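So that we are looking at the same thing, I have put the structure below in structure tokens.
Missing here: one protein chain of the complex. Every other protein chain is in place.
Chain naming follows the written order as A and B, and within any one chain the residues start at number 1.
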Amino acid sequence: MSSQITVRIDGVLCTATEGETIFEVAEANGKHIPSLCHMEGVSSAGSCRLCLVEVAGIDRLLPACTTPAQRGMAVTTTSDRLSSHRRLALELMFVERNHICAVCVSNGHCELQALAQSLGVTHVRYPYNSPRLSVDVSHPRFVLDHNRCILCSRCVRVCDEIEGAHVWDIGGRGIGSRVVADLDRPWGESQACTACGKCVQVCPTGALVEKGYAVEEMTRSKAAIARLAVKKGATP
Amino acid sequence: MQSAASQRLQTFDQAFVDSVIAERTGRPGALLGILQKVQEHQPAQYLPTEVLEYIAAKTATPLSRIYGVVTFYALFSLAPQGKNSVCICRGTACHTRGSRDLLEQAMMRLGLQQDQDGETESLSVTTPDGLTTLRTVACFGQCALAPVVEVNHTIFGHMNERSLQKALETLDLGGPLS
Partner (left out) sequence: MKKARLATAWLDGCSGCHMSLLDIDEALAVVAPQIDLLYGPLVDAQEFPQDIDVAIVEGAVSSHDDLEKIRLIRRNSRILVALGDCAVTGNVPAMRNSIAVKTILERVYIEGADIDKGVPTEVVPTLLKQALPLHDVVKVDLHVPGCPPSARMILFVLKELLEGRIPDLKSSARFG
């Protein structure tokens, strides 16, 4: 039986179950920590670096979604230092690929865009990378636009852990990394894909979208996938 | 009935792949070892699609996961490798000591085309005759010897135009260099 512990989050004493992450404890106590890769119902990846928090006694910042809460921990979720790191991480996501919000079906319903707004990003201080990237329209119902992908890997995890198909993974390395279906096949030719659309529902940007939507029209239901995960008992 | 799938299996040594898988199944990190052994055994030192599909089915590993592993590690190749290998270090030390020029020289010497953009971060190209593969690496860790070039698994330091030419002349290209 796992034991109860107490931790301090932004000065408030919170009760937690041993093994819970800082992110989970914070959410359970009404503290929202920004994140793009974390998703309720699937395992954590710790890849977006937006949920970085300060822990008293530790110099470096820790990702809340993969750091277990420990007895007596004192966590700070908002500070100037954290905001500046989070802005930096966001701006680097914007420069890495071609995020043209004005022509995106997810404009207005995009987690990347919304976070940039809430963190006060009015412009990006770094030069844009402007890579040449493809758009995969081979699937009859869905589109994968690499220009808008931030490699959060939600699609990879939801497809593996909830649907059980594991169509997606990350191919390549570093700046050359790409979401790939099977052996880097066109999505429409994937033998593993069940066309369930879960990956589309959890994508935080306009990288995975349903066909037939115009600019600003694409909305999603991440929460539905999280509920499904709980029903399946897949919550790690 | 002979299916198309089993005919495709003729392109690799199925018995060998089976034995490698049997040897490693259940061990943590088995996939990496399996892929490495199988690639070494392949005539042109690469992992054709059919092998990857076979390994995926046999080890119940998702195809995309295998692809992820193969493309993450520089040691794996998805295209046939030449029997000669030339590897030019493009690390910072080698770059400042002129490794870009050496790369251009090697490409010209081997009759390879520069990428359209001219900016090739990491490169692996094989000559059309399939004899020689030219690659770049991010760093050999031999910066004191910069610029460093590896030719058929021998590392040469302090390379210049003349010494590179000499080293390239040792390659077996099945005929005289043009």
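The rule is short, and it goes like this: contacts are C-beta pairs under 8 Å (C-beta built on N, C-alpha and C of every residue); 3 or more make two chains touch, one makes a residue touch a chain.
Only a predicted model underlies this, so the values are computations on that prediction, with no experimental measurement involved.
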{"item": "Chains shown that the absent chain touches, full complex", "value": "A"}
{"item": "Which of A:Gly19, A:Gly72, A:Pro131 or A:Gly164 contacts the chain that the document leaves out", "value": "A:Pro131"}
{"item": "Touching the absent chain when the full complex is considered, from A:Gly11, A:Gly30 or A:Gly120", "value": "A:Gly120"}
{"item": "Candidates A:Leu13, A:Ile58 or A:Ile100 - the one touching the absent chain", "value": "A:Ile100"}
{"item": "Sites on chain A contacted by the missing partner chain, in the whole complex", "value": "94, 98-104, 107-108, 110, 113, 116-118, 120, 122-125, 127-128, 130-133"}
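Heads up, the rule we're going with is that only the chains that are shown with their structure count from here on.
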{"item": "Chain A and chain B, separation of their C-alpha mean positions in angstrom", "value": "34"}
{"item": "Chain B residues touching chain A - in the complex, by the definition given at the top", "value": "49, 52-53, 62-68, 71-72, 121-122"}
{"item": "Chain A to chain B touching residues, read off their complex", "value": "156, 160, 166-173, 175-176, 180-184, 191-192"}
